[in-house]
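Note that one protein chain is taken out, while the other chains of the complex remain in position.
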Amino acid sequence: MATMVNGQKRVGLAADRRHSFYGRDIVSVKQFSREDLTYIFGVANEMRSIVRRVGTTDLLKGYVLANLFYEPSTRTSSSFIAAMVRLGGSVIPIHGVQYSSVSKGESLPDTIRTLESYADVIVLRHPEVGASEVAARYASKPVISAGDGVGEHPTQGLLDLYTIYSELGTIDGLHVAMVGDLKNGRTVHSLARLLRLYDTTLTMVSPDILRLPEENKQELIAAGRTVHETDSVDDVIESADVLYVTRVQKERFADLREYEAVKDCYEITPALMARAKERMALMHPLPRVGEIHYDVDDDPRAAYFRQMENGMYIRMALLAAVLGKA
Amino acid sequence: MATMVNGQKRVGLAADRRHSFYGRDIVSVKQFSREDLTYIFGVANEMRSIVRRVGTTDLLKGYVLANLFYEPSTRTSSSFIAAMVRLGGSVIPIHGVQYSSVSKGESLPDTIRTLESYADVIVLRHPEVGASEVAARYASKPVISAGDGVGEHPTQGLLDLYTIYSELGTIDGLHVAMVGDLKNGRTVHSLARLLRLYDTTLTMVSPDILRLPEENKQELIAAGRTVHETDSVDDVIESADVLYVTRVQKERFADLREYEAVKDCYEITPALMARAKERMALMHPLPRVGEIHYDVDDDPRAAYFRQMENGMYIRMALLAAVLGKA
Partner (left out) sequence: MATMVNGQKRVGLAADRRHSFYGRDIVSVKQFSREDLTYIFGVANEMRSIVRRVGTTDLLKGYVLANLFYEPSTRTSSSFIAAMVRLGGSVIPIHGVQYSSVSKGESLPDTIRTLESYADVIVLRHPEVGASEVAARYASKPVISAGDGVGEHPTQGLLDLYTIYSELGTIDGLHVAMVGDLKNGRTVHSLARLLRLYDTTLTMVSPDILRLPEENKQELIAAGRTVHETDSVDDVIESADVLYVTRVQKERFADLREYEAVKDCYEITPALMARAKERMALMHPLPRVGEIHYDVDDDPRAAYFRQMENGMYIRMALLAAVLGKA
């Protein structure tokens, strides 16, 4: 992934396990060990403490982030900007870039090599799977993926896992239920991939046509996890420690009657929450469009806005870590 | 408007009259008393003094502004960014956001609750009337309206009033003439609403079809103000202390001959200014398209560029005030 240039990048992602993220790229959740995660969650905890006490720090004073978004994502781009400025660093916002094919415009490697001559770290959102790995290969400065196509969205996976850890104090031993479109949701795939490192039981709740891909399921089983599948939230609402809800999109169904038949099973209401554990976390990557009723927002178990906030702490931790300042 | 969350918002807007803006939302000119205005103008004076002496201050170091614009407004968004960075704070610029209906995209409350997990204060420009009040209701951090639809544009009203005060040293006792499209101009409505708090005489100068709405007129009369109406600038040029000019848009006229007949009455020329008081203020919210001749720009009474500059000081004052740092 990374080449050794100016001493700014370490070779390989798994090479140094002494919790040193210095100079590493963040392009896939696959690159993390449990030790890495424990380390980064510890740094994120410190970041939360700094923000709550004094708002910002000067840890990254003198550092510049190139925030390169080839497709719009207000939530993610804002989160990275907030993370960088709260660390005392500066941001070059490059949003609304038209994605032009290689034949007409500049190649991604050339863009990356130009930007790294201005900046110290690059965050990249790109519509094509694998773009972050390409960028990381050519860059001598650290590259952090902010999602590429239907591929990876590693910082989302990290913030989701960190939210479980923050809300419930542990990850081992939990029953995590994932609800909704488990076939297409990349946040589900990233989180599941991270959860395989922990002693968890997983229940996948989805309509039949939106089930978790077999490949992802086998990955969990190979890691020794127990995976249940069902099409009804009723089956998990009383036992789940974590309910991770995603959107079921009408347009995925060929037959609208099929959609009408299932959609209500996937709306989390106050009545449903009344049956859930007293201590559990209701999560959603947002945006939501009806999957969680607004009346649930005031429930102390509704963790989705804290989840957003955690995104900033995780990104602060990653930025500080890859720049060797954590 | 505001709910009590983390001690960051005060309950209600008129509750605390001891000039404390701390934690308040700024969503309507209606919320201000004369005491509020005197206070904020005093802070704006200090801001001007700081900028002229040293450029910036560290008053808001550690604070982050989410500058959320659902429609473009270079002037207003730039003014808020300049205000925040001159206070030592940082900005998350969220411009060019496509406004998507609630049915397809995320609800405004969810967007606001996400952004307030990253930022300390939110500035919102939105095409729909009432959007700022909705945002303020859901946010636990202060929300400042940067204009919503044909509704309010409170910071524009404040900067206009502050410019009158800065140019002429007082507001009581003045004759203020408003010229142009008084029917559709929200800046006119906001300024008139603020002027009702002062002992002023107002003359409304407009073509018949673009007269001030009856509601706004009655509001002024109910407050004890004298309101004259005319269709000719000639009637006010010699007596006005303030000439507040707005654009008369051709497209408002069904009959173009009607437009041709009136438009020249509404162009401020050096010849017209020669008849005006020696001490008066010629104002315009900008952009202008022919309402004020370029040759007037060098006239010391031409206040419109100072008006722009005042916008930055007013916004600095508001940001510092709602964050409890004024």
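Going in written order, the chains are labelled A and B, and every chain counts its residues from 1.
Rule of thumb we're sticking to: a residue touches a chain if its C-beta (ideal position, glycine included) is under 8 Å from a C-beta of that chain, and two chains touch if they have at least 3 such contacts.
Predicted model only: the values in this text are computed from it and were never measured.
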Omitted-chain contact residue, chosen from A:Ser117, A:Thr170 or A:Thr226: A:Ser117
Option from B:Arg75, B:His228 or B:Arg275 whose C-beta touches the chain left out: B:Arg75
Selected from A:Ile94, A:Ala240 or A:Ala321 as touching the chain missing from the view: A:Ile94
Positions on subunit B contacted by the hidden chain, ascending: 54-56, 72, 74-75, 78-79, 81-82, 85-86, 93, 95-96, 286-289, 294, 305-306, 308-309, 312
Missing-chain contacts mapped onto subunit A: 61-64, 66, 90-94, 96-98, 103-106, 109-111, 113-115, 117-120
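In the analysis below, only the chains that are shown with their structure count from here on.
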Averaged-CA centre spacing for the pair subunit B and subunit A, given as whole angstrom: 41
